[in-house]
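Missing here is one protein chain; the remaining ones are kept as they sit in the complex.
Read from first to last, the chains carry the letters A and B; within each, the first residue is number 1.
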Amino acid sequence: MALEQREGSVPVVAHQTGGAVDGEVGVVDNGTVSIEVAHRWVPWLFRIGSVGLVLLIWELYGRAQETTLFFVPFTGVVSALWELAQTAEFWDAYRQTLIPFVWGWLLALVVGIALGLLIGRFRTFEAITKPYVTFLNALPVSTLVPIAVILLGIGYASRILVVFLFGVIEVTLNTAAGVRYVNRDLVEMGESFNATQWRLFRKVILPASTPGIMAGVRIGTGRAVVGMVVVEILLVAVGMGRLILRYRGRFQSAELFAVVLALILFGIVLQVVARRIERRVSRWKYEMERAT
Amino acid sequence: MRALKKQNKNRLLSLAGLLAGLVIWEIIGRLELSPAFPPVTAVLGAVFEVWSSPRFLDALKESLISIAIALPPSILFGVAFGLLIGRYKPVEWAFDPLVNTFLSLPLVALIPVLFLIFGLGRGSILATIIIYTFFIVVVNTAAGVRTTDHQIVEMATSFGASERQILSRVVLPSALPLMFAGIRISTGRAIRAVIIAEQVIGLIGLGGLVQRLGGAFAVEQLYAVILFVGLFGLLSMEAVSFVERRALPWILAQEETEPALQGA
Partner (left out) sequence: MIEIQNIGRQFNTRDGTFEALKDVNFAVEDKEFFSIIGPSGCGKTTLLKMVAGLIKPSSGSITVDGQPVVGPGNDRAMVFQHFVLLPWADVLTNVGFGLEMRGLSRKESREAAKPFLDRVGLTRFSEHYPHELSGGMQQRVGLARALAVGPDILLMDEPFGALDAQTRQLMQEDLMRLWDGEQKTVIFVTHSMDEAAYLSDRVLVMDTHPGTVREILDVPLPRPRDESVRRTPVFNELTAHMWHELRGMMGDPTAAAPE
């Protein structure tokens, strides 16, 4: 939140999430609720504590089970993952899962951004594509998986298509929004200098829409990962999906949990990276918004 | 007046775009370029047949039951939780990592685990719906609570309001717009959740129907079901929007919280 300076006020950050100042945070003139925080590390205590508690419960509940058939304790999962990570088979499966992901994801970004730019820039284009975009946005994309299979078989092609379909909508929508909601003043300013349409686009609109585009990339990446996993659990011939199926069939639950954990970690890491990049690229916008 | 004309022009364009697409599809279908694209007319024909068939209606009933059982409690608890997280810092600190983790990970990946724990039945489907919707409602409600104008809280305190009164008469009304946004988003997600979970099981509900039709290469009927699901999703979100607008006449448009947009 912004540092507020109002009449009779104390310049103090109000209501930040954790990491507040030592001692009492003062009351700003507009009446923001004062937080009394003993020390800076208190929020972290809560955070780490709760995570630890959850892991502890996971562990104890898992151990309390008579059998590890249905629920595996935390340490069990971690050690299974560790074991698996030593095998070549695991990494092979990972690779086979990743290949369609990367292609589908890249395709989603390229097509999504291109479409998004067009839709954001040209109202006509937006109007024409509106029924399709709206429908695809509301539809659970997983229902299109059988269609993809009928169209392209069960090889990489259909998998790439599925990942693409999962990712492209969000990339498009967010890119379009990023372009559409570029500050009107900026555009008018550019026009006042008699810029050509193309130059205006390249030098004003595009840079100004970058935050929106990056948001689209981040969210679209998350969706593409979902698509990747959907492929693995609905079309199981190769990759991680095959491992899941095998472990389920053989009731090797620890390994099953481990594979799922690997997928989850992959998704989380990608999200974190995408968020970092987005933040870096959009920094000017955040600063601007913070100052107002 | 000009704005209205522009709006109508855009609507016409949308309609034109839709029709153009349908025509192209029809041509592709007639040319039999791929079994995946039957002519539109065949699909439309299948629509009437499928939407009235007992097989479809049974599947629809199954899916709706799952949503009806899982969604309301998820929303209720999500709102309660979100209120606590938004209002009390220690609660936020404690549950932040959990909530954020669940929002960052591909929830689909948890489906095999849920099936392991709850078995291949309705239990897993309900669990899926809950994890898809609960956290979204929490996050949006918490964000709504945070939009509470502190000046209003101070004003209420100056008139002697108790914490309970502040919660019910200031915080809750302030949180309503984003809370509703969360509810609207989670309605859409509940539909996605039930479909994907049913697809994984492959037997019951609309998801199961999709898988079976796909397996049988019954493409026209498959499209008919897909069309229904898409339209149903649209309509239910519209319905929530409608309720939203009636309940909150003083608020125009509000944007949903971003984290809510991601995930499965």
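Criterion: contacts are C-beta pairs under 8 Å (C-beta built on N, C-alpha and C of every residue); 3 or more make two chains touch, one makes a residue touch a chain.
Owing to the predicted nature of the structure, the values given are computational and were not obtained by experimental measurement.
A.B. asks: Of the listed residues B:Leu57, B:Met155, B:Ala216 or B:Leu235, which contacts the missing chain in the full complex?
C.D. replies: Checking each option in B:Leu57, B:Met155, B:Ala216 or B:Leu235, the one touching the absent chain turns out to be B:Met155.
A.B. asks: By the contact criterion defined above, which parts of chain B meet the unshown chain? Give residue numbers in ascending order.
C.D. replies: Against the left-out chain, chain B lists 149, 151-152, 154-161, 165, 169-170, 173, 176, 248-250.
Going forward, only the chains that are shown with their structure count from here on.
A.B. asks: How about chain B: which of its residues touch chain A in the complex?
C.D. replies: 9-11, 13-18, 20-21, 34-37, 89-90, 92-98, 101, 104-113, 115-117, 146, 150-151, 153-155, 188, 191-192, 195-196, 199-200, 207, 210-211, 213-215, 217, 219, 222-223, 225-226, 229-231, 233-234, 237, 258, 261-264
A.B. asks: Quick one: which bits of chain A touch chain B in the complex? Just the residue numbers, please.
C.D. replies: 14-15, 17-18, 30-33, 35, 42-47, 49-51, 54, 70-71, 123-124, 126-132, 134-136, 138-140, 142-147, 149-151, 170, 215, 218-219, 222-223, 225-226, 228-230, 233-234, 244, 248, 253, 256-257, 260, 263-264, 267-268, 271-272
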